[in-house]
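Before any comments, here is the structure.
Of the protein chains in this complex, one is absent; all others appear in place.
After this line comes chain A, so read on.
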Amino acid sequence: MRSFAYLSAPDIDTALHAVSAEPNAKFLGGGTNLVDLMREEIEQPDTVIDITRLPLAEVAELPGGGVRVGALVRNSHLAAHPLIRERYPVLSQAILHGASGQLRNMATVGGNLLQRTRCVYFYDTASPCNKREPGAGCAAAEGFHRNTAVLGTSEHCLAAHPSDMCVALAALDAAVEVRSVRGVRRIPVTDFHRLPGATPHVESDLAPDELVTAVEIPPLRAAANSRYRKVRDRASYAFALVSVAAALEVEDGRVRTARLALGGVGTRPWRAREAERVLADAPATEEAFDRAAEAELAAAVGRPDNAFKIDLARRTVTAVLRRLLTTDGSTP
């Protein structure tokens, strides 16, 4: 690991001024992604600004029924929080399906949003990777790409977004609050991550001097009936091949509200708007669920090692939606 200057920010203003004064600085949350990438010399900041002492570790109820989550709330605390378990079970479950007990104790909400891909060539500095080195080429296209995406890819990059938490946040229409010396702004989480296009190294809408301060989740009645399912190569402690976050509310046999997002298959946490369109007011049946999943995956582009994900995602979407129905085909 290269040497760097370390600053522990006592308050938000100090953190914001420090990052705007130093062109090659990085914020340090739990460190579970940044320290790893610095050790591999993929990230080489000159200055590391430790933000874990900032007063941003609260989970609070918003007027109207939403919840505001500080950027420094640890993943394990968020997953176990009564407000989240009660109102947004899909979010609690998504977090618990990621990483391990130890890592979730360290990982912060802000860091989870900004974690980088697990594409093996991104980590292998001896291979070409457009995300690591713009213009170098993409070793995954012709190489090992079992864990890459089938939706939102470009000829420049196929890397899947690795986060479980973000998949649930996308389904829930959460917003990310960010701050810099220039002010505060809010970004819908579904716009926060970028598609790779011709610039896969630009991964989010966040400017280098912006600090994520909170995530806000709006109220959603259907979210009380929500679930996360993750399919992976081993039972636990592995990234998703495919994952599905879903919330469902059925009335008189028809879908009143359906929210759906996919993980493991998209270059960003993938909100399944096509599927939601097909589900709107459709009968709450397995056929309709299947049609919705197919509509979403129509645009998927499979490659030799990852094409299996397309059918796996279709089946997982249908299974999760079916699981959200009670035995009489309704919702609780």
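Here is the rule we go by: a contact is a pair of C-beta atoms (placed from the backbone, for glycine too) under 8 Å apart; a residue touches a chain by one contact, two chains touch by 3 or more; residues count from 1.
As a convention for this text, contacts and distances are computed from a predicted model.
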Inset, instruction - From the list "Pyrroloquinoline quinone biosynthesis peptide chaperone PqqD", "Sarcosine oxidase subunit delta", "Phosphate transport system permease protein PstA" or "(2Fe-2S)-binding protein", give the UniProt name belonging to the chain omitted from this structure. - result: "(2Fe-2S)-binding protein"
Inset, instruction - Taking the full complex into account, find the residue in A:I12, A:L83 or A:L103 that is in contact with the omitted chain. - result: A:L103
Legend entry - Selected residue (touches chain absent from view) among A:D50, A:D173, A:D290 or A:D305: A:D50
Inset, instruction - May I ask you to list the residues on chain A that touch the chain which is not drawn? - result: 1-6, 8, 28, 30-32, 35-36, 38-39, 48, 50, 52, 76, 79-80, 85, 89, 92-93, 96-97, 99-103, 105-106, 227, 235-237
